[in-house]
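In this view, the complex is presented without one of its protein chains, the others remaining in place.
Right after this comes subunit A.
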């Protein structure tokens, strides 16, 4: 399936079908992230149960501390 991630079209390999798996796929599971799917922010406790569908528009912003 493909989704729009941070403005770019990306194809996800099969199995990457929840927010939780998407974050692991991008190695962001241990980071502080704010993730939005189709304009709705997904709370951390719902990462595992929020599934992704073809055509979803996803924005992920992770925090860094440098400056």
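Here is the rule we go by: a contact is a pair of C-beta atoms (placed from the backbone, for glycine too) under 8 Å apart; a residue touches a chain by one contact, two chains touch by 3 or more; residues count from 1.
Note that contacts and distances are computed from a predicted model.
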>> Name the omitted chain as UniProt records it, choosing among "Thiamine biosynthesis protein MoeB", "Aspartate carbamoyltransferase", "Sugar ABC transporter permease" or "Cytochrome B".
In response: "Thiamine biosynthesis protein MoeB"
> For subunit A, which residues reach the chain that was dropped from this view?
Replying inline: 6-8, 30-32, 34, 36, 41, 44, 59-67
